[in-house]
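Have a look at this one.
Right, chain A next:
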Amino acid sequence: MIYTYYPGCTLKTKAKDLDLYARKSATALGVTLEEPEDWQCCGAVYPLARDEIATRLSAVRTLVSARDNKRAVVTVCSACHHVLVRVNDDMKNDADMRGKVNRYLELENEYGGETEVIHYLTMLRDKIGFDEIKKKVVKPLEGKKIAAYYGCMLLRPSKIMAFDDAENPTIIEDFIKALGAEPVIYPFRNECCGGYVTMSDKSLAKKAAGKVMASAKDNGAELIITACPLCMYNLDANGGADKLPVRYFTELLAEALDVK
Partner candidate 1 sequence: MVHKSLEQACLIMDRSGVDTRKCMMCGKCSATCPAFDEMDYHPHQFVKMVTEGDIESLLSSKSLWKCLSCFACVERCPRGVEPANVVEALRVTLLRRQGENYITADDIPGLLDDKLPQQAIVSAFRKYKK
Partner candidate 2 sequence: MQVNSEFKPKIVAFCCNWCSYAGADLAGSSRLSYPADVKIIKVPCSCRVNPLFVLRAFEKGADGVIICGCHPGDCHYSTGNYYARRRMTLLFSMLDYLGIEKGRTRVEWVSAAEGVKFSTVMNNFVSKIYQLGENVKLGDLRCRK
């Protein structure tokens, strides 16, 4: 299995762990992740306004290069994943946007959203299979009570993201089970942590992150895992005094596969 691997800027700077363990685990699982040489930042935030064209272009370039290599794009960062999926959806379903972007980029072959964009977790679930991963686990994380934090960007809007059930997702819990640990289900796992305003509005970010943290704790979690560097930062920085440890899901995967 070979995929185009889109790391995104954060995985090259503050979230090197997320990146490193994703690669190591992939190797252990027999997946080749090929990082394009010339990738650009996806823009970090999906431009919701319909008349924002330029801010969509860098994501389109990534999608086009994956199409030209005839491969699906795998991302780990929730934010990059969100941007790529939604821009891809625009290119597929919004004729006006597709026309404008194509005219601007003057591509040899018009791009119409052909690339498959999947998250690393989706790859684990749909392409490899959690049963298969379970077999490859060397050091099961037995007895650990782990809370999955989904946040917003993986799940919503579910019609476009098509990642999992937006209200009762199961993918990370299934992942946790595959690693031999015990998933903790808590109501705020799909509520916003406030990461969006982590720079501009500390008090709101603290309030939102605190709620998530408290909900996970109340339900008996010892540890929170996430796929998003921003959630990771925000839960850690603004999660309150007696916060739980927060780690990337790839780190646990590497640990269980014993490639850490």
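Here is how the candidates were picked: all candidates are chains of the complex that A comes from, given by their letters.
Of note:
The rule is short, and it goes like this: contacts are C-beta pairs under 8 Å (C-beta built on N, C-alpha and C of every residue); 3 or more make two chains touch, one makes a residue touch a chain; residues count from 1.
Since we're looking at a predicted model, the values are computed, not measured.
This complex pairs chain A in touch with one listed candidate out of 1 or 2: 1. Against candidate 1, the residues of chain A that register as touching in their complex are 8-10, 12-15, 41, 43-45, 47-52, 55, 77, 79-80, 152, 155-158, 166, 191-192, 194-201, 204, 207-208, 211, 229-230, 232-233, 236-237.
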